[in-house]
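Taking it in order: structure first as structure tokens, then the write-up.
Of the protein chains in this complex, all but one are displayed in their positions.
So that you can tell them apart, the chains are marked A, B and C in the order they are listed, and the count of residues begins at 1 in each.
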Amino acid sequence: MTSDTWEFSGRNLTSRLLLGSGGVSSAAVLSACIAESGTDVVTVSMRRAGASATSGLLPAIQAAGVEVLPNTAGCRTAREAVLTAQLAREALRTDWVKLEVIADDRTLLPDVLELVDAAEQLVDDGFRVLPYTTDDLVVARRLRDVGCAAVMPLGSPIGSGLGIRNPHAIELICGEIELPVVLDAGLGTASDAALAMELGCSAVLLATAVTRAERPELMAAAMRDAVRAGRAAHDAGRIPRSSLARASSPTTGMVGR
Amino acid sequence: MTSDTWEFSGRNLTSRLLLGSGGVSSAAVLSACIAESGTDVVTVSMRRAGASATSGLLPAIQAAGVEVLPNTAGCRTAREAVLTAQLAREALRTDWVKLEVIADDRTLLPDVLELVDAAEQLVDDGFRVLPYTTDDLVVARRLRDVGCAAVMPLGSPIGSGLGIRNPHAIELICGEIELPVVLDAGLGTASDAALAMELGCSAVLLATAVTRAERPELMAAAMRDAVRAGRAAHDAGRIPRSSLARASSPTTGMVGR
Amino acid sequence: MTSDTWEFSGRNLTSRLLLGSGGVSSAAVLSACIAESGTDVVTVSMRRAGASATSGLLPAIQAAGVEVLPNTAGCRTAREAVLTAQLAREALRTDWVKLEVIADDRTLLPDVLELVDAAEQLVDDGFRVLPYTTDDLVVARRLRDVGCAAVMPLGSPIGSGLGIRNPHAIELICGEIELPVVLDAGLGTASDAALAMELGCSAVLLATAVTRAERPELMAAAMRDAVRAGRAAHDAGRIPRSSLARASSPTTGMVGR
Partner (left out) sequence: MTSDTWEFSGRNLTSRLLLGSGGVSSAAVLSACIAESGTDVVTVSMRRAGASATSGLLPAIQAAGVEVLPNTAGCRTAREAVLTAQLAREALRTDWVKLEVIADDRTLLPDVLELVDAAEQLVDDGFRVLPYTTDDLVVARRLRDVGCAAVMPLGSPIGSGLGIRNPHAIELICGEIELPVVLDAGLGTASDAALAMELGCSAVLLATAVTRAERPELMAAAMRDAVRAGRAAHDAGRIPRSSLARASSPTTGMVGR
């Protein structure tokens, strides 16, 4: 009942939890988090690739046997992001990229105009593009229409731990966009990840919720279970909400009254 | 990391998910749900004990090797509840009881005045009393003070699927009452169960969320994982919430800028 | 359209905002807040009656021409509260009392067992009893059944500013209890007060939200308008919520397409 593979951007994955390496304190911690999380994919910022290599993050990821998903974290314009993606392709010999084009360092919010522009260029250049975006359904449609392989809306600002600020918006996206929808950014704890899956997301991507928890490995295990739980709950067909009680026990055939 | 036993009313349990049998469509479905949930304890209404026996629920629970926790569902007064608990003790040769004293059939809300009265009588009579109560901290203190073995506050009305309507109230109870706090009633889906554990509950008790889901077995598995996830997330020390973003990648040592 | 008198515990009031004097910095500020709020009733703690008299609060309230509602703030047992109410009756020559029986100084939460006991005694003694209680519908029924003149559930702990933590519970009370339901405690700002009225409350009682705001007089005016707004919105019959858009403009008869 729990085995579940899914196709994501040309890969067959067994886990619906994607991990970011940002914020991790050491390669050893990252290795442990990867193992506990059960993830198949770890995303790495290419703009600190040198630092990552030096610090041993890339070797740790590769040693874990999971796939590296390069990202364009820190890029502010379509031009920067396209260049960074191209460098990543050469360095890592991979065809996919998590596309981030942020507006500023304070909010790290996506700049959707630059994002759509960059996505279009990268798709034309043969990439499988996985864009980090807002929870705007109409922008998600654009990203789909230019040929992205998924849409990755935020729950709340990166690293904020505020969870999913607008579940209604995420539900609208999941209900219409036929691509994989990956909740990316803002999650803080296990119930946030479960909720993302219950809303219909295909997967969850998170970094700081794990890497900056007091006990990163234990939070990685929590997130693994939460994503599985949310996925199963989504498929199991939850009971409807009702404003009054509904007896769980039959009221007929009672003894003693 | 995932093995975790805890003491509950004199039992050593391995699971923090307690299951109710209310609303289940057949003994076969109940058996499957017990297996998937990983639970150690199933609660059964004694006022339909005859019906349960007839329908084979009790044999199914006993065959599963889990412990039966009798409850006083449907009782409206302390007197009724005490009598029902005493009958349960004789019938099932057990010293514990999930104490329910409800006010009416429409809301199934606890009547806390009758509840405290019944709890006191049952403790005096040698029971280990597990009271289903509201999310009122002050009532929880009373139940503790009269000698209950746990407090079991509701998240929302029984069977409503509304989840935890007042997390703040549950958090206050968990932060002060040293007894096991078991979230009992109102949960609808996996993220609700995870949240209960993140707020500090020791365990979760649910029935209709599983038994009346479209696919009860799959929801049982979801709840098993959700409870584990919420517990681990609680122990792992989540990141703080902040209103602005916090970069997951270092902003120093970047290449390309 | 905006004139609206209502009966509350034998009085005909024109305002649905009741004001507390707790936390106010001076008699002059209190006078200004009373004027701006448009209230007809101000509640005063009898356990600091001496202090109130000294500081001039009571004279300020009486000079404003509004009615004084004594309260039993700080009482921990039914016995203390009954005694305090009786002293208030003699001192102020009034038949009503806002009944508070709190459990402790840290949470200031009502102790509903002591509360029901005290309410019963005071009703028997001829008081019009206005009990500060939790958001528990079943306790509200008890208070009604022993003869209280209203029920006054909390939104959240006194002075917390957390607003209405469980609107669903307040709605259940308003939907069933035929007495005036007055939201008492926890409100922080204007939208909280409007929400209370929209849920069906008859009135709102608040103190610190006004007296400890940076500009108490302006907040008093805000609360006056918010209560009126919420009451009118309740009566006006709001549009239903729908998960998708509903065009405000007709889509037929358009020009230009």
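In this text, a residue touches a chain if its C-beta (ideal position, glycine included) is under 8 Å from a C-beta of that chain, and two chains touch if they have at least 3 such contacts.
All figures in this text were calculated on a predicted structure; none of them were measured in a lab.
Colleague: Using the touch definition up top, pick the residue from C:Ala64, C:Leu87 or C:Val123 that touches the left-out chain.
Modeller: Considering the complete complex, C:Leu87 is the one touching the chain left out.
Colleague: Any idea which of C:Arg16, C:Arg89, C:Arg128 or C:Arg228 touches the chain not displayed?
Modeller: Of the listed residues, the one touching the omitted chain is C:Arg228.
Colleague: Even though one chain is hidden, which residues of subunit A still touch it in the full complex?
Modeller: 103, 107, 109-113, 116, 134, 136-139, 141-142, 156, 162, 165-166, 168-169, 172
Colleague: Suppose we count only contacts with the excluded chain; which residues of subunit C make the list?
Modeller: The list for subunit C reads 1-2, 20, 22-23, 36, 45-51, 73-74, 80, 83-84, 87, 105-109, 157-162, 188-195, 197-198, 207-209, 211-219, 221-226, 228-233, 235-251, 253-257.
The rule is simple: only the chains that are shown with their structure count from here on.
Colleague: By count of C-beta pairs in contact, what is the leading chain pair?
Modeller: Counting C-beta pairs in contact per chain pair, the top pair is A-B.
Colleague: From the centre of subunit C, which chain's CA centre is farthest?
Modeller: Following the centroid criterion, the farthest chain would be A.
Colleague: How many angstrom lie between the CA centroids of subunit B and subunit C, rounded to a whole number?
Modeller: 34
Colleague: Distance-wise, how many Å sit between the C-alpha centres of subunit A and subunit B, to the nearest whole number?
Modeller: So the centre of subunit A lies 31 Å away from the centre of subunit B.
Colleague: Centroid from C-alpha atoms only, then distance subunit A to subunit C, rounded to Å. What do you get?
Modeller: Each chain's C-alpha centroid was found; their separation is 46 Å.
Colleague: Out of subunit B, which residues touch more than one other chain, so two or more?
Modeller: 107, 109, 162
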